[in-house]
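Have a look at the structure that comes next, please.
Omission of a single protein chain aside, the complex is shown with its protein chains in their original locations.
Right, chain A next:
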Amino acid sequence: MAGEVLAHLLEFQPSAPEVQQKREYDAAARQFVAKVSNISHPHFLKGAETSGDVLEILHPESNSIAYIFALHARISALSDAKFQKGIPDQLRPGGYIWNKVENFMQNFDPVQVRYVGQEWRRLMDYLERVARLMGSPGVAISPIRSGLLRLDPLSGTFTLTHLYFIRLCMETRSYTAALPILDNYISSLPSTLPAAILQGMEYSSPSANHVVSGEYIHAKSGHTDKITMADVQEYYVLGAMAYLGLSQFNKAKQFLEHALVAPANNVANGLMLEAYKKWVLLSCLVDGTIKGLPRTANTAAIKQIRTSSKAYEALADAYTQLRNLPKLKAQINAGKDLWAEDGNTGLVKELLEQQQKLYISWLSRTYSAIPVTNFAGNLGLTKDELTGKLEELINKGQLNATIQRSGAGDILRFFLDPTQGPLAKTETQQQQALYEQTQRTNLLAEQVKSADYRLSLTKEYIEHIKRQNKKMAANASGEPMDTTWDDGMEAEEDLMGDLH
């Protein structure tokens, strides 16, 4: 390893006093990236696997930019991009390079990596591709997840990596592993930001302290390829299925709604249909009945979907008929093939289970105490089966009641006061929940602000403002206000000139 090259690689020091200003940091980082990307691969390979190895000398956190280029040089030296000749040992999971990549994903400096988006994405692709080719996609889940979270602790900007990640999780049925990503709300999509604000500005350069990642992960930052509608929707549908696998029905339902509100030119696509079918069933499981779809959904598209999911709506209708419990069973049997074909059999079965629970909670709205024998027949269970079931529900914390054993038979007694019984929440718990909700809302407000900001930078918005101002000027003509508005407008135009 030539000392000169090494000196180059260590040139950029994020903690150096001269780059403490964000603007200087930005300029230095850009320069450095340009420089390092021009270093040819053989330089990185010198002294590989000796004590002079670049990967040993450089530190993944403080020299993230240099490190990522070094990793790429090593990978491409060992194999071609498509791994046609098979995967060398070093690149396999557990191999030297793989471990280095994994380590890098956990430790890189998030600010530096904002400047090398493309390289970051290529590393992610490498992890995914190798894991797949090795036939064990599961091994890539953890490093990809740490990569995503390291870059953006809220993983709130959608990238294709999100989609690949959730695909991997679904294929390996590692639903719990997907949660750290799924639980983060996608608050922005990579958008096209004007180049002017990305460079050399103290508060909007990638190196600035951003709350929302949408300001440094964008269409040109290289962190993701071009995203299509289907990608986003697929992410939400798969995410919903992961939640389903964990029986988190409410979250699953909310995810499906994200897929359903997608702007549509009066047509629906297959993913929306898929989402709607599941949504109908989930709506029953969560709310006990079909509540309205979010109002922002495109009505024409939803109409289209609904005509082709009549069977599901019939099922939901049967579900709510608590006075006629056998109807649901009959409906389920009638559409058996359909559920199986749509891959919803499990969910439909769950519906049958949940209906009993719904029935019992419905009883709690009418009775405070009722002998178990009174309604065992309605549910088609024997007295003992029902008692067992009720106990299970109570123990799981899904039913706020107790079972009283008496000589005449068992009695189900509901707790009328919400502050009593096994499900009761104390005031502190409630306060805690409210506090957490406040936190979430505040964060959301930040995200909205950022979305608003990004939106205000689009061409369309500026044209809209221009039109508005013209209108205002026309309306206020003759008054002293007139001139001031004109001034404002010219300023806007100047800004436009800078941007484009």
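The definition used in the following text is that a contact is a pair of C-beta atoms (placed from the backbone, for glycine too) under 8 Å apart; a residue touches a chain by one contact, two chains touch by 3 or more; residues count from 1.
The definition used in the following text is that contacts and distances are computed from a predicted model.
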Given the choices "COP9 signalosome complex subunit 1", "18S rRNA (guanine-N(7))-methyltransferase", "Protein O-mannosyl-transferase 2" or "Cytochrome c oxidase subunit 3", state the protein name listed in UniProt for the chain not shown. "COP9 signalosome complex subunit 1"
Any idea which of A:Val211, A:Met229, A:Leu325 or A:Ile465 touches the chain not displayed? A:Met229
Filtering A:Ile141, A:Met241 or A:Leu390 for touch with the omitted chain leaves A:Met241
Pick out which of A:Asp89, A:Glu341, A:Asp384 or A:Glu463 touches the chain that's been left out of the picture. A:Glu341
Using the document's definition of touch, tell me which of A:Ala77, A:Leu154, A:Leu325 or A:Ala451 contacts the absent chain. A:Ala451
Could you pull out which residues of chain A are in touch with the chain that's been left out? 170, 173, 185-191, 227-229, 232, 241, 244-245, 247, 254, 257-258, 261-265, 267-274, 294, 296, 298, 301, 304, 308, 339-347, 349-350, 365-371, 374, 411, 413-414, 416-419, 427, 430-431, 433-434, 437-438, 440-441, 444, 447-448, 451, 454-455, 458
